[in-house]
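Let me begin by presenting the structure, written as structure tokens, before commenting on it.
A single protein chain has been omitted; all remaining protein chains appear in their positions.
Letters A, B and C mark the chains in the order given here, with residues in each chain numbered from 1 onward.
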Amino acid sequence: MKTHRRLIAAIIGSARASSDEEGTAAALGEELVDAGFRVLTGGLGGVMQAASRGARRAARYQSGDVIGILPSYDASHANEFVDIPICTGLNHGRNLVVVASADVVLAVGGQSGTLSEIALAWQLGKPVIAVGAGDGWGRRLAGVAIDDRRSDRVHGPLPPAEAVELAVRLVAERGPAPKVFP
Amino acid sequence: MKTHRRLIAAIIGSARASSDEEGTAAALGEELVDAGFRVLTGGLGGVMQAASRGARRAARYQSGDVIGILPSYDASHANEFVDIPICTGLNHGRNLVVVASADVVLAVGGQSGTLSEIALAWQLGKPVIAVGAGDGWGRRLAGVAIDDRRSDRVHGPLPPAEAVELAVRLVAERGPAPKVFP
Amino acid sequence: MKTHRRLIAAIIGSARASSDEEGTAAALGEELVDAGFRVLTGGLGGVMQAASRGARRAARYQSGDVIGILPSYDASHANEFVDIPICTGLNHGRNLVVVASADVVLAVGGQSGTLSEIALAWQLGKPVIAVGAGDGWGRRLAGVAIDDRRSDRVHGPLPPAEAVELAVRLVAERGPAPKVFP
Partner (left out) sequence: MKTHRRLIAAIIGSARASSDEEGTAAALGEELVDAGFRVLTGGLGGVMQAASRGARRAARYQSGDVIGILPSYDASHANEFVDIPICTGLNHGRNLVVVASADVVLAVGGQSGTLSEIALAWQLGKPVIAVGAGDGWGRRLAGVAIDDRRSDRVHGPLPPAEAVELAVRLVAERGPAPKVFP
């Protein structure tokens, strides 16, 4: 049964996002769900909210596909598109739970919080893909090897549809068996 | 849309459980899902596994209803009935995330880990219900007010079906509006 | 050099303490420092503040002997007797850091937070001693084996001076070598 666990894609990015970034995040959320992923974010506004909104409008969306990892103990802090609010009470420490719970991490725009998440995702061995335009940390680190512990680089920058194709390919390559799509 | 978020019931109990406790946990998981809850546990064996297994066999079960909050960063540590593994890397600290993410907490049996979770649930204002027989901490604290910050007590001990009825009633009473069943 | 690390005693208890409990905590802090321990608390008021105050007035006190593990990111939340504020941002999760960092745990009074700390200390294999009078969770669990994973029990209840004698004996017994007094 383990082999049928749906994979999780984290979309990371700022609560203070441009409308371009929000559009990118929404497209990404939608296409990730249609590609078979659940979508996980930090559960609040900006990129997180747009990604959750996009996921909800996907053709293949079903309840339970949108997860929000909150900094507080208060589930009502989650944006209205989150199906499953996880209340950590960890403040900024929840960022680590976001990337640790993901099979692949996609960054839209990005300020200091996103930079820390990209670095943490790298440490934890997660594939990282920068998505969209703009000058956030995702894009600035695209093509960069954060350190020499891994042989790959931060992928992208790519538009949403191509980023999702790459995400599908990267998680398929990594195995192990339990991480195959249903 | 917020008003339609499905509620989350945490089932807590030991990884080293008796077959009685596992039977209770499985019945509880099944009935909670059939009552409309998602089921959340610490994601590992014993009571956690039995509760997740029970949830999966519920008539109303759908993918996404079984959440596991793991102590490590490794999703493959989740038992095979978990749909959504959340990887915290917090070790014992994940117990706090378990109860903080729940709308209601149900304890089956219980050793020191469960005792800490009952105390934390109390601190966070969550209703706590002891379920089943045996001499674990759930049952030992049933009827007890852990401290004077709350006017209620640890509920139970009750058999699974009655515990679920009580859980439904308690979450309905608490409101607020966003916490009403779909 | 490792063998000369000073041992750490955690004093746990409520921020809302009676004057009796505060007196006990202050006596305990003072005697623990004079017995060679550093004193570590949750850094806030009530029992935590009284324990820190007592530690400061010990004859053998030197700067660095009083550590406070704070729930927030704000060092100014520490009571005025804390030498070293550790800012966790973990909210209630900091309680686990308190007991995990201790060589021995002493409980004065105690409500739900203290109950969770005693349970966590037990899980982590730390000796636990209930100190003083009153009806808090320390005293209620004195003489109790929290579960069957350990062969000892919660010690006490004892008055401060005897509790410190017991603490010295318990840490001496446990070894290993790095845990011996300088």
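The working rule: contacts are C-beta pairs under 8 Å (C-beta built on N, C-alpha and C of every residue); 3 or more make two chains touch, one makes a residue touch a chain.
Note that the structure is a prediction, hence the values are computed from the model and not measured.
Participant: Touching the absent chain in the whole complex: find that residue among C:8, C:47 or C:129.
Facilitator: In the full complex, the listed residue that touches the missing chain is C:8.
Participant: Check each of C:85, C:113 or C:138 against the chain that is not shown and name the one that touches it.
Facilitator: Only one listed residue reaches the unshown chain, and that is C:85.
Participant: In the complete assembly, which of A:26, A:96 or A:131 touches the absent chain?
Facilitator: A:96
Participant: Using the touch rule from the top, list residues of chain B that touch the missing partner.
Facilitator: 73, 89-93
Participant: I need the residue numbers on chain A that touch the omitted chain, in ascending order.
Facilitator: Interface with the chain not displayed, on the chain A side: 90, 92-93, 96, 111-113, 115-116, 119-120, 122-124, 146-149.
Participant: In terms of residues, what is the contact footprint of the unshown chain on chain C?
Facilitator: Interface residues of chain C facing the absent chain: 1-2, 5-6, 8, 38, 62-65, 67, 69, 73, 75-76, 80-90, 96-97, 100-101, 103, 124, 176, 178.
Just so we're on the same page, only the chains that are shown with their structure count from here on.
Participant: Give, as an integer number of Å, the spacing between the C-alpha centres of chain C and chain B.
Facilitator: Going by mean C-alpha positions, chain B sits 30 Å from chain C.
Participant: If you average the CA atoms of chain A and of chain C, how far apart do the two points sit, in angstrom?
Facilitator: Each chain reduced to its C-alpha mean, chain A and chain C end up 41 Å apart.
Participant: In chain C, which residues are in touch with two or more of the other chains?
Facilitator: Correct list: 90, 92-93.
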